[in-house]
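Missing here: one protein chain of the complex. Every other protein chain is in place.
Moving on, here comes chain A:
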Amino acid sequence: MVSGHSSSENYDFDLVTIGAGSGGTRASRISAQQYGAKVACVELPFDFVATDEKGGAGGTCVIRGCVPKKLLVYGSAFTEEFRDAKGFGWTAEERPPFNWKQLLQKKAKEVERLNGVYKKLLRDTGVELIEGRAKLKDRHTVEVELSGGGTKTVTAKVILLALGGKPVKAPIPGKEYAITSDDALVLDDLPEASIVIVGAGYISVEFSGIFNGMGADVHLMYRKPLPLTGFDEECRQHVSENMTKRGIKLYPSTSPTKIEKRDDGKFTVHYETEGEKAKTIVAAVVMFGTGRAPNTKNIGLEDAGVKLSKKGGIVVDEYSKTSVDNIYAIGDVTERLQLTPVAIMEGMAFTATVFGDKPTKPSFENVPSACFIQPPLAYVGYTEEQAKEKISGEVDVYVSKFKPMKNVLSGRDEKTLMKMLVEVSTDKVIGVHMVGPDAPEILQGIAVAVKSGASKAQFDSTVGIHPSAAEELVTMRNATRRIKCNGKA
């Protein structure tokens, strides 16, 4: 462990962080502010689209992830409001004119503001922000190609790699015509014609909701029979039904094979659906939401002896330490659980371990997460499929499907799904899932209860907040089914 109180006699800094995204910024400022470390943080100059030369303080979350995405989700959700207002007596136009450029400008302004906030957070806590591209020279030396020209070499007792990741495209012919989520967030115009989105992870699913809400004709292609691999299957089914009802065209068990550019500027996407003949579709935009790769190229990691996994992620131990003793890594670059609050947790644990003399492991148990499709999906704990695999003994599954109160008047044909998994032998709630309005907000407090070890009996003893959707989670009286699980105890 490195003592933060000792002077950095032999090094320029106690800590040099490479990457000022959510994790890197948090780790840097806490190290400086709370533990008195001398800290520098290196980040690429700002741009909306990330490249080898461009990035910006705030990182993926603030500039090309969570934040701009959520703002667009808000923007696109108004169509739902216009439509639903009728049942409440409003004589609203179902789809008033929409100005995509105006929304994107405002979004850009907000993202720039937040980028400034992040820089200020670092400066205000005494972290030196170095703008440029960093490269490891050796295990204590970082060379920065400064964005203003020239290079700067700094030495550090500890180096933290918080380099994040970037979207990757599926390797098919014509992939150069496709855009990624970075590009989708800065499209000049809302596609009037079809948009094909490839992949059905949460990013693709969220973008299909955004573009659909804004009036685009969205086609979502994915290899599995259901979207959102990894989420609870019943929820995946439910989301898939909701998406279809809202007009998103789903292509399950489908892989695109080739993209061609047409004379009219549009693209022909060739695709194959399991058990069917190859087909084509013409699209104005093709977006790939086909995964992300850790940013570990051309940083000199190998030179410094930092080991990478086969997929290119940095290999770390439970304390986020790499194969090199004084080099640590957090966030998406480590490919553990790629979520902003997880990177922040890892950053906090890193600072406590390294500068706070308090070895701390981030805990990946019961980390809640959400997919901001409309209506959204959120969960914490085990899916039913995971429970079957990992729990030994019986699990009670409580399922509730109901029409949200608002939909009764709006006439919207959509039900909310709630699901709770309870280990029979302990009565512990081991998983909670929800598809429906406000699911991500609702699941946060539920995650606190689950993480704190709440039993089903304790959930039942909680008085509901009436009228709310969330109260359903404390009033599930009868198990829908009991499943046998075959995991090891």
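By our rule, a contact is a pair of C-beta atoms (placed from the backbone, for glycine too) under 8 Å apart; a residue touches a chain by one contact, two chains touch by 3 or more; residues count from 1.
Going forward, contacts and distances are computed from a predicted model.
Trainee: Using the UniProt record as the reference, specify the protein name of the hidden chain from among "Arginine-hydroxylase NDUFAF5, mitochondrial", "glutathione-disulfide reductase", "Gpi-anchor transamidase" or "Pyruvate dehydrogenase E1 component subunit beta".
Mentor: "glutathione-disulfide reductase"
Trainee: Who touches the missing chain here, A:Leu103, A:Ala170, A:Val282 or A:Ile483?
Mentor: A:Leu103
Trainee: Return the single residue from A:Tyr118, A:Tyr382 or A:Phe459 that touches the missing chain.
Mentor: A:Phe459
Trainee: For the full complex, which residue in A:Thr141, A:Ser181, A:Thr353 or A:Ser369 touches the chain that was left out?
Mentor: For the chain that is not drawn, the touching residue is A:Ser369.
Trainee: Pick out the residues on chain A that sit against the missing chain.
Mentor: Looking at chain A, the ones touching the missing chain are residues 61, 66-67, 70-71, 74-75, 78, 81-82, 84-85, 87-93, 96-103, 106-107, 110, 339-342, 344-345, 363, 366-370, 378, 405-406, 408-409, 438, 440-449, 451-455, 458-459, 461-471, 473-474.
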